[in-house]
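Shown here: the complex without one of its protein chains, the others still in place.
Letters A, B and C name the chains as they come in the text, with residue numbers starting at 1 for each one.
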Amino acid sequence: MNSGAALSLDQVHVWRGDRHVLRGVSLQLRAGELLQISGPNGTGKTTLLRVMCGLLRPEQGRVSWCGEAITEIREQYQALLAYASHEPALKGDLTALENLRFSVGLKRRVSAGDLTAALACTGVEACADLPARVLSAGQRRRVAMARVLAMRARVWLLDEPFTNLDAAGAELITRLLREHVERGGLGAVVAHHALDGLRRLELQA
Amino acid sequence: MWNWFYKLASPPYVYRLAAVLAPWLLGGAALCIGYGLVDGLVFAPPDYQQGDAFRIIYVHAPSAWLSLSAYTLMAVAGGIGLIWRIKIGHAVAAAAAPIGASFTVLALLTGSLWGRPMWGTYWAWDPRLTSELILLFLYVGVMSLRSAFEDPGRGDRAAALLAIVGVINVPIIHYSVQWWNSLHQGATVAKFARPSMPGSMLWPLLSMLLGFMLFFGGVLCLRLRGEVLNRERQSSWVREVVRAS
Amino acid sequence: MNVGAWQVLSLMLRREMCLYFRRPDQLLQPLVFFLIVTALFPLGLSPQLSLLRDMAPAVLWVAALLSALLSLEGLFKGDAEDGTLEQLALCGQPLGLIVAAKTLSHWLVSGAALVIMSPLVAVALGIPREAFPAMLLSLGLGTLTLSWLGAIGAGLTVGLRRGSVLLSLIVLPLAMPLLIFGAGATDRAISGASAAGPLYFLAALCVLTSTLAPFAATAALRITLE
Partner (left out) sequence: MNNGFWSMGGYARYVWPCFAGALVVLAWNVWSARRYHSRALMRAARAAIMAGDRS
């Protein structure tokens, strides 16, 4: 892994209709660095995350991974990426295990055992065979987190992973983030309460 | 030479250029259409078969031709906007759509009025008129898709993609309608084949065609100015324009 | 990346089938709609089969187009609403492959089901048995082509509030050549003539849309996913 910035944004500008949501955001993330994005509602936190994962293409500015623009290497870059949006993004009719199988399975060959281990890691192994619609919001958040774990991605982009989680859940997520950083991973987390040891980016109104 | 082309991509330049071009284009159009009307209605001899009814061609042919070329322009401009992300491309496509649609309606109106004396009914499912009708549906589809999005940028890109898909289908629709028509009614129906025209009939048609094209260019410039303003409302040069006007 | 294109296709097909058959009632609705629409015409016209036979190809095809279009609106809507569409777009596989898999599985449960049911309706409309092969082939090609066109329309209108009317407004003009050649083929088959001509046209349209539509639908999704 080169020592240079793995993921970098350079003067990114995004407009939402008339609103100038992102005004010249620039940042560099090296391996082992996790960025916390916070700020009042509607200042473009989610937009910034979607720009970083290549879903939203900025009007101006450049997002590059290891020096190459992500628009050129879209599939390779997104293969290394795990994005957890504000909603847990699970199919209600599928069981937790099936949800994982049909999303992680597209990224890498994975066995049912791996998936069950990931679910166990986030404490929802019991509801592996329950349809996602019967799970509570907290359980669904944990299943989404299990999916991020099972993907073994180098870049984590998490949009408010702490919502609907109890104290134990919040502590679990913090531990997983620390382990991800120790493994040399990088990424960005949208979260409001203070996370120790993380670089902070405050977006203004 | 390339500098001229790059300048076309900058909205303030296009805004001013359109303001300069519009009066010239519309003036030229008025001249050509004026000459075409007088020559076509007064001096051109009546057709041996259709009598004076053939004079409708002086309005029908240019509008039918324009309705198709406006759609093609819309698809090309949208494609430029979509592929090279040049906002002016989307502005031109958005400006061309209503003009093209209005000429399609005119072509349908004049076509059915022309059909009445020939076939005894206003609508005889003539292959060319049927393709024109489907073209109108394509126009309505593109325009309503563009306005269905709150964010104008996404509306532009979606409409551009639909216009490109549509322009690929226009020839398919045209030939399948021809096939369908020849299958059921046979080729004996008096088609719109332009009668081989002597010069005295042809010149007014060419001048009307040129006049309609100039008119399209002029109105496109007028409407383009509004489209550019809507898309650049936040930029600084628009504030000067607002303050000046 | 050790997940090959075929694994992606088969996994996506399994996912879609799993989802469709978890709610079988939603599969039946378009088929019942197909039956109802074809039942309307005899009530509107007359019970004599001889009269119905002339209109049978048009009735059959218009009903097939409308019911296929009805079910196409849900192609991406379900995934867009619960956020899984973004996960699919970000899984590192070419989005065209995923869109193709979704469209094909949608065609299997809607278009192919229509084709299987169409003899039932054909008999009711007085279509002779000899015309069945050409009719089934034309309906199969037609519904597959419509699924591809509908995938583009659904991709463009997935995020919109009243997207279903707009979807039909966009897709039907593009589907008119389908109706012409499809009904033409069935009409020829009924009158005993060989339906090869229109069937070749239909097959050509099907190949054209099957190759171009995945790219157009992917571009459409990228626009609405932004």
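Operating definition for what follows: a contact is a pair of C-beta atoms (placed from the backbone, for glycine too) under 8 Å apart; a residue touches a chain by one contact, two chains touch by 3 or more.
Everything numeric here is computed off the predicted structure, so don't read it as measured data.
Hidden chain, full complex: it touches shown chains B. Of the listed residues B:Leu17, B:Leu109 or B:Ala124, the one in contact with the hidden chain in the full complex is B:Leu109.
With the whole complex as reference, residues 26, 33, 37, 41-42, 46, 51-53, 55-56, 59-60, 63, 98-99, 102-103, 105-106, 109-110, 113-114, 116-117, 215, 219, 222-223, 225-227, 229-230, 233-234, 238-239, 241-243, 245 of chain B touch the missing chain.
To be clear about the criterion, only the chains that are shown with their structure count from here on.
Looking at the partners of chain A and chain C together, the chains they share are B. Averaging C-alpha coordinates per chain places the centre of chain A 36 Å away from that of chain C. Annotation for chain C: residues touching 2 or more other chains are 226. Residue positions of chain A with contacts to 2 or more other chains are absent. On the chain A side of its complex with chain B, the touching residues are 15-18, 20. Of all residues in chain A, those touching chain C in their complex are 50, 53-57, 75-76, 78-81, 83, 85, 87-94, 98, 102-103, 105-109. Contact residues of chain B toward chain A in the complex are 150-153, 233-234.
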